[in-house]
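Apart from one protein chain that is not included, each protein chain of the complex appears where it belongs.
== chain A ==
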Amino acid sequence: MSHRLGMFRMPSAQMRGQGLRNQRIHTHLMEMMLHLKQTIEKNLMHLTTRHLQQDLVLEEQRHSQAASEQEALLGRLMYQLVNLLQSGAMGGLGLQPSCPSLDVRRDVRGGQWAQSSRQPDWPVHQLSDPEATFVSQHLSSRGIDISALYHSSFQDYKIYQRDKYHEDKNTMGFINLGLSENKLCLDLMTERLSQSDMNYIEDALLQYPDWRGQPFLREEVARFLTYYCKVPDQLDPENVVVLNGCSSVFSTLAMVLCDPGEAFLIPAPFYGGFAFSACLYSKVELILVHLDSEVTDANPNPFQLTVDKLEQALLEARLTGKKVRGLILINPQNPLGDVYSRDSLQEYLEFAKRYHLHVIIDEIYMLSVFDEFITFHSILSMESLPDPNRTHVIWGTSKDFGISGFRFGVLYTHNREVASAVSSFGYLHGISGIAQHKLCRLLQDREWIDKVYLPTYRSRLQIAHGYMTKKLEALGIPFLNRGSGLYIWMNLKMYLEPCTFEEELLLHRRFLDNKLILSRGRTYMCKEPGWFRITFADKPLLLKQAMHRFYQVLSEQKQDLIVKQLENAQRE
């Protein structure tokens, strides 16, 4: 049930997939050799042309630049080869060729997170010095890893940035329903943020701040959370730390709660950003608590998290000598959209207390529950937390208010030690004083939030969600209907033949080819292939266009499936 991610060495899984992997590595190698050959040829050609034009100084410069670029590329390829050989020898995972031509095959297994397996601490790095000289004489090996991880993780995003859909200017551009962004209330937010009270500057806002966040903002955050989380007692501003985004908050928590190589438990599927953050700076492992879609006696609901599953994953991890320091929960869940009941929450927290685990709970979708029959319970609303000194809440405005560009994330913890340690990072994750002022004004305006913003936001979420689910139903696509979040978790298994992560990736590519970006289950560490997350918090017109493309891709895919089945039948 549990399966480690990050710097994991997987003895058992390693044995099982060995045959398959060898084969794949072989093809990988062939591809790379070919590419290498081409590059060397090109490089030689450049060198010869360079000789012909030696008298032209400008030309010369350009060519030497081109040559050095080629060299860098060669270096990278060599690096990848070495790495691949090593990973093959060690039964590691595939790697990320940086050349687009090789991309399709890149994350067959292990996927994007294959990169994370190459973080320090991991045996490959014993050999990292010669590799590093291949790639860049300038970066440290972790620098190379960071670069590579970032580029592999945000590739789709970069493509999208270059060719965004625009209803008038670029109707053929990419539509991004892979990113969980709330674009439903831009009109309201723009209007509110343009009001005169927002534009205010005083000396203190331009000076070095209190690195935990300006006192006025921390006070307001405490009041805000007290009110919206229905906290029995007033929250204490001293327990609030404000940083530039929830990723930063999580990253710093991982730094101060774990030593490198220690681990957190996390139910999967889960928001991939956690895996990214865990391996980028802090080198913390995530131990997955895999949830099943299938409903059985032990699993009354699809993907239900139970204490049994948590316990089993924890014990398995401990058997392998892992030091597990905490449990990460996301509520409302991303990508499932689950909202945990008060009783379940209580159970999870009791479990954590029993094993002295920290609980990091991400409540970033707290106000994005649009089904009126579902009640969200913040753990801050509990009468008494089982283990307050080990319970840490993350919240931000990126989702609920759709202002991810503000870079704002909050930590609330009763543990002063943790708050102080996280505050040390204020220097590195500070927010501009001007933005702090605006955020404070925004959170303060309870009247506007309650009477204008939230009702509009929720009704728009409901409408968009209704539209999307109707389309999915018409296509006969199963999905989870949970009444919260900005996205739907759907099952496209029936379009995969065979149902593997390879096929899932190919389908994802097919969406991309049709200029539609979705996120696939693999990036959420879902153990069953075929799940996708689609965001619906966007304008109706865009959704319509997106669903059109979605439908097209699926029809093509279906056609292909039929052809494939026929071929198979003929062969038999």
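The rule we apply is simple: a residue touches a chain if its C-beta (ideal position, glycine included) is under 8 Å from a C-beta of that chain, and two chains touch if they have at least 3 such contacts; residues count from 1.
Going forward, contacts and distances are computed from a predicted model.
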Exercise. Leaving aside the chains on screen, match the unshown one to its UniProt name from "Nucleotidyl transferase domain-containing protein", "MICOS complex subunit MIC60", "Exosome complex component RRP45" or "1-aminocyclopropane-1-carboxylate synthase homolog (inactive)".
Key: "1-aminocyclopropane-1-carboxylate synthase homolog (inactive)"
Self-check item: Which of A:Phe270, A:Phe303 or A:Phe406 contacts the chain that the document leaves out
Solution: A:Phe406
Self-check item: Identified contact with the non-displayed chain, of A:Asn199, A:Ser341 or A:Thr375
Solution: A:Asn199
Quiz item: Looking at A:Ser420, A:Ser459, A:Ser555 or A:Asn568, which makes contact with the chain not pictured?
Solution: A:Ser420
Exercise. Just name the one of A:His290, A:His377 or A:His429 that touches the chain not displayed here.
Key: A:His429
Self-check item: Hidden partner chain, residues of chain A it touches
Solution: 72, 120-121, 135-144, 146-147, 149-151, 154, 157-158, 161, 176, 179, 181, 186, 189-190, 193-194, 198-199, 201-211, 244-245, 247-248, 251, 255-262, 276-277, 280-281, 283, 325, 358, 389-390, 403-408, 415, 417-418, 420-421, 423-425, 427-435, 438
